[in-house]
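The complex is shown incomplete by one protein chain, all other protein chains being positioned as in the whole.
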Amino acid sequence: MHTQPNVLQVDNLNIAAKSSRGALPLVRNVNLELKPGKVLGLIGESGSGKTVTSMALMQLLSQRSMHVQGSIQLHGQELNGLPAQAMRNIRGKDIGFIMQNPMNAFTPVYTIGNQFVETIRTHTGLGKKQAVELAIASLESMNLEEPAKLMKKYPFQLSGGMLQRVMIAISMSLRPAVVIADEPTTALDVTNQLQVLNELDRLRTECGTAILLISHDLGVISQLADEVAVMRHGEIVEQAEVCELFDRPQHEYTKNLLQARPMLSGNEALNRLVI
Amino acid sequence: MARIRTALKGKWPFAICSGILVVFFLVSILAPWIAPNDPIQVNLALKLMPPSLEYPLGTDQLGRCNLSRLLYGARVSLGFATLIFVASLGIGLVVGTLSGYRGGWIDALLMRFCDGVMAFPNLVLVLGIVGLLGPGLWQVVVALMMVQWVYYARMIRGMVVSMKEQNFITAARISGSSNWKIIRRHLVPNVLPPIMVMGTLEMGWAIMDISALSFLGLGIQPPTPEWGAMIHEGTSFMRSNPELMLYPGLMILFVVISFNVIGESLSEQFGVKRRY
Amino acid sequence: MTLLEVKDITHSYGASRSFWRKQDVKPVLSGISLSIEEGTCLGLLGSSGAGKSTLGKVILGLEKPQKGQVIFQGQDVYAMDAKSRQQMRRNLQVVFQDSYSSVNPRLTAEKIIAEPLENYEKLSAGEQNRAIASLLEQVGLSSSDMKKYPREFSGGQLQRINIARALALKPKMIVLDESVSSLDMVTQTTILDLLQDLKKMHGLSYLFITHDIRAAYSISDAMAIMHKGQIAEVFHNKDEVFTSQQPAVKSLVDSMLPEHPRYRNAAAPTEAKKLFSR
Amino acid sequence: MKIHNNKKNLFLALAACAALTLSACSDDNASGSADAESDNPNAITMSWPRDIGPMNPHVYNPSQLITQSMIYEPLVSYEEGGEVKPHLAESWTVSEDGREYTFKLREGVQFTDGSSLTSEVVKKNFDAVLANKNSHSWLGVINVLDKIEVVDELTFKMVLTQAYYPALQDLAVVRPVRMLGEAGFPEDGDTSKGITEAVGTGPWVLDEYKTDEYAVFKRNPDYWGESPELEEVTIKIIPDAETRVLAFEKGELDLIYGEGVVSMDSFNYLKETGEYTTDLSDPVATRTMLVNSTSEKLSDLNVRLALHHGFNKQAMVEGITLGLEEKADSILSSNFPYAQEDIEAVEYDVEKAASYLDEAGWKLESGGAIREKDGQPLELELIYDKTDPIQKAMAETLQAEWLAIGVKLEIAGLELTEQIERRKAGNFDLDFWYNYGAPYDPHSMINVVAEDGWGVAEAHSNLPMKSELDEQVREALASTDETKRQELYGSILNTLQEQSVFIPISYMKKTVAYQNDIESFEFPANRDEHPFNDISVSE
Partner (left out) sequence: MVIYLIKRLFAVVPIILFAIFLMFVLVRLSPVDPAQAYLAASNIHPTEELLAEKRQEFGLDRPLIVQYFQTVADIVRFDFGNSYVTNTPVWQEITTRLPATLQLALSSILVAIIVSVPLGFLSAVYKNSWLDHFSRLLSYLGASIPQFWLGYVLIFFFAVKLDLFPVEGRGTWQHFVLPSITLSLALIAIYTRLLRASVLEELEEAYVLYGRTRGLKEKGIMVKHVLRISISPMLTGLGMNLGKLLTGTIIVEQVFSWPGFGRFFIEAIFNRDIPVIQSYVVLAACLFIVCNLIVDVIQLYLDPRISREGRAQF
């Protein structure tokens, strides 16, 4: 169907904040490629420009305060500078987004079902009933129990892990080509993290969705990413296949990062034992 | 101070309004020295004179110097608003801190009392108090104070309770600090700035309230010049000498706007949410 | 020698006196017993809501448990008079998770560290100054940082100041309540290293409260796993954590993220799902 | 969680509530407004500061004199110059000892419900008043009234306990001795708790009334006397003086009438525009300063005289009242009976004032502004009604004027009730005081000079000739001899003037302003009567 193997291609992305003292560069010369069904991990410490990049991909940076230059192509369609209306149709439908803090991401005064259906009906011509059915099916596929009941709940009645899976279900329901997951596990309890990552994994295997996984946690990256880009001070300092990167880091910063992770004393046997 | 300086950056309304307020405060302190005439000196021969060198803003219906009355009026308005603010903040601080820090039955008792007072729309209670104690400026001041402190106490208590849960208070306890030291060193300095910001906004209202009560004849006693009372007296001259109504009106407008603008910018700066 | 002993602690919140509904009294801690030897670190692990932090508070003498005893240096923390408790505080300090909320934003680093010194050691201005400078150096900051305010420090630096404050009175034990959890990886590691060094240098004991098995593993001598207000299992040999069949421990271990893509965790542990689903 | 099901209903319910409240409002509004632009060309609209009250002829607040006088009529009426003329009573005779008055009622007088005025009804009215004697003790005739005897259907006898010459004048007042019809009395005949119906014999009938908004009066078609030209009078309740003027300017009002109903400045403004007619009445009463002779500093006649001489009355009255009041030299203006021509005015003379004070021992230290005696400063307190702008302005002026002669005046604005309380308790140095005006004066004024309980006699009690004065007053009130009375009044008024225990300030006048289509406006002789009977409107 697609002649181009890359679902999302980012070339030479430059982002600068407008300020009274001129443009303040936040992100410089970023190139990224997302292939169908693959996960690209974007790692870096806070403030390195990961989130700004993701916002630029969604075209959600305010033009009044930000300069975005470069090319962002989805299936060959240029997104940068696309009219607001057209971009809105792409958001949610072709590019899904999973936010960092599920507890705040939902509008607190509407039920899950309301927000789910609202999203579906914005992008499809489905009637209310069909939309509800689709939403329930979607929740079910996320291994969420009693989806019909869940639909009637308010966000504050659910745990972070549940909400995060609801969010994945919403993204998944419209079968997007790309999902951007911005620190999807950071706000979650340890015991929920793996589960959420596994749901994301299913999303890409079952729907062939390409995932941009943004995280500062090497554990998350090593669990899910196929390829990793390391970001620092707004630049990508290194990009490689995941095992390659972990085994043979090239950049000094990557090496530091890898050394810093708490290891089970480098105990190979223990590591194997764990899994 | 540093914060105030950064707050000032690029905010000319804030700067102008602070300037206005500084001028008004100076005027109210220096009124006896800078006022050209005695504000209560009646001279019927000179009634309703146009501006002249001796009377820069002319004279009122009793031949008193308008400018001098306006300057002294600043004294009353700002002075009493400040007094109300300081006194009610003081009471509120003691009660709020005690209540929030000690908790238990003291807290319950004090807060139920506050709830009770807050069950009245505050200005109505002021009117009730004035009505029963008898009209008069001091009654108004006492009534406004009695009603205001409750809000400060309530707010301070809320802040103390939430701050008490913060780690730095726990850390101070673990560091062996006494309760008194914790209150003095950690709680009060952190509680006060946002409350002061609220206070700036309240000052504006207090000035409006005092003048409204004076208009209703419940506040100031003549011949003390007060802006609200001056407006009231000036209404009879609406057509022939509109300035008698205009000048004090503008004074109130300037001062209250200044308080509001400053309060607003400061509360943005400090992230203080307005009560209402 | 046993420095701290916790005996059969039971505690609950929400003993609501509400007139309208009798709230279920939810036990936060039930029947907890633990002990920490002098000069060792006990890692206290558990998922959120397991009751770790409450236990920390109970141990610190901040929250009187409804049942049980906390015995520190042979004395019952909740049975001593105000004076002895004041003395006990010298030897039992704390470092919290959020470094920013742990310091008064209106005080300089110097004043923050000086607080315990003022309360216990009547030092001259010069001596106090020197003591603070040396503490700052011990935690890897310089004495030029004394006059700075909290907002001028990064989270990691501020956590060092918190550690310096905890160290100021040369305590026997420090409770580290998720002290490194909110820091980024690189900083986390350096702080953990610093804590290891200090422990050796001063013969300190730690109660290291965390949800991160790796971090606990790297610093602890022994580990205890908490689950729903109870101690699931205590490991004196920390390697045994990974082979334990205790369901709560197992689920915690099973949900670990790999440290290298080679060790990818294949499936969500069903045990964990059962245990933690609400 | 039933939020989902209930919330729509809840919102609907709230909306319904709001709608109901609003529609209730608009229903209310539909029922007509009273505007000056009434369809009836022979109607006028006037304003009054307060609600007209329950229209009970026998009680005071909150009933308003002006509207009580429209509905209820007296036995005798008070006319220009103090003359008492027949009204409901056609004629009367007084017994030799002055204790029995026999009245003959006018024939054919009907109440608005069709019943006739008879001696029985008159007696019923008097009995109702006497049942609450306490409330009416201020009125001299009530204190001496023994009983009413019905002689025949139209003749009755009023018996007094002692001779009291102003009895007829007192019967002319608006309340409480005006006649309510039989139908208005409650079952027990005691009207103090309210009447059942406002039935009078007057030229006006209350047609429509809305508390605090307006009252519409229609001409009484069956009036026994000369019918008014006007067909309808609307009285709008407007408490604020400035709003009143604005409404008049706009044409919503045809007439502003009364005492102190507009500020002096606004009155002058209206006068100067030339678009309206304005007028002033003869003096209705005297604005006076009551000097408390029992106060230590004021017990000295020299100090009182110094104060009297020490301010420019003319300038003050003209300045503050803009000439709407007239400088007063005597406590009784010349349009009242027994007013004396030969009262000597106390002129403005600062030097004289200073020398009086020196004589009294109040000396000015060099460099000081306030006189002192035995180390005590000459400080006095003037109390005034804080709601009265004229009292306030005068107080402020006096403060400045007397400072020039070395007297420090503290002024204290009080509520009226507090002012009266302090006056009665003698707890003041100086106080504003007014006499009562027609038809109460001059007898009411001299009565309070002698009679305790009003604060005036008490304030005068330190006068050396106080007992003599009291005796003269008693004699004057009981005297049936006209020339004797004239003499006594002269002596009393002269003593008061010489002793300066009253400092007359100004003669107060009623003001009126009306649109130019109103013709033939005349001030009523009785201070409290309404002016509507004579008004006519040009086409």
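Note that the chains take the letters A, B, C and D in the order they are written out, and that residue 1 is the start of every chain.
The rule is simple: a contact is a pair of C-beta atoms (placed from the backbone, for glycine too) under 8 Å apart; a residue touches a chain by one contact, two chains touch by 3 or more.
This structure is a prediction, so every number in the text was calculated from the model and none was measured.
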Sole residue of D:Thr243, D:Ser299, D:Gln314 or D:Ser467 that reaches the chain not shown, by the stated touch rule: D:Thr243
Residue in contact with the excluded chain [from D:Val159, D:Ala183, D:Leu322 or D:Ile420]: D:Ile420
Selected residue (touches chain absent from view) among A:Asn31, A:Thr122, A:Ser159 or A:Thr186: A:Thr122
Identified contact with the non-displayed chain, of D:Glu107, D:Glu213, D:Glu410 or D:Glu482: D:Glu213
Among A:Met66, A:Ile112 or A:Ile170, residue touching the chain not depicted: A:Ile170
Per the touch definition above, residue among B:Ala15, B:Ile29, B:Val117 or B:Leu192 touching the missing chain: B:Val117
Subunit B residues touching the omitted chain (full complex): 112-113, 115-117, 119-125, 127-135, 158, 204, 208-209, 211-212, 215-218, 228, 231-232, 235, 238-239, 245, 249, 252-253, 256-257, 260-261, 264, 273-276
Interface with the unshown chain - residue positions in subunit D: 1-3, 6-7, 10-11, 14, 18, 21-22, 24-26, 28-29, 32-35, 50, 53-54, 59-62, 134-135, 137-138, 193-194, 210-214, 236-240, 242-243, 246-247, 249-250, 252, 387, 415-417, 420-421, 424, 453-454
Hidden partner chain, residues of subunit A it touches: 58, 60, 84, 88-93, 95-97, 99, 101, 104-110, 118-119, 122-123, 154, 156, 167, 170
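Here is the rule we go by: only the chains that are shown with their structure count from here on.
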Distance between chain centroids, defined by C-alpha means - subunit B, subunit C (Å): 47
Subunit C residues within the subunit B interface of the complex: 60, 62, 86, 89-90, 92-94, 96, 98, 101-107, 115-116, 119-120, 162, 165, 168-169
Residues of subunit B defined as touching subunit D within the complex: 40-45, 47, 61-63, 134-135, 217, 221-223, 233, 235-240
Sites on subunit C touched by subunit A in the complex: 47-49, 184-186, 188-190, 192, 211-212, 214-215, 217-218, 239, 242-243, 251-269, 272-273, 275-278
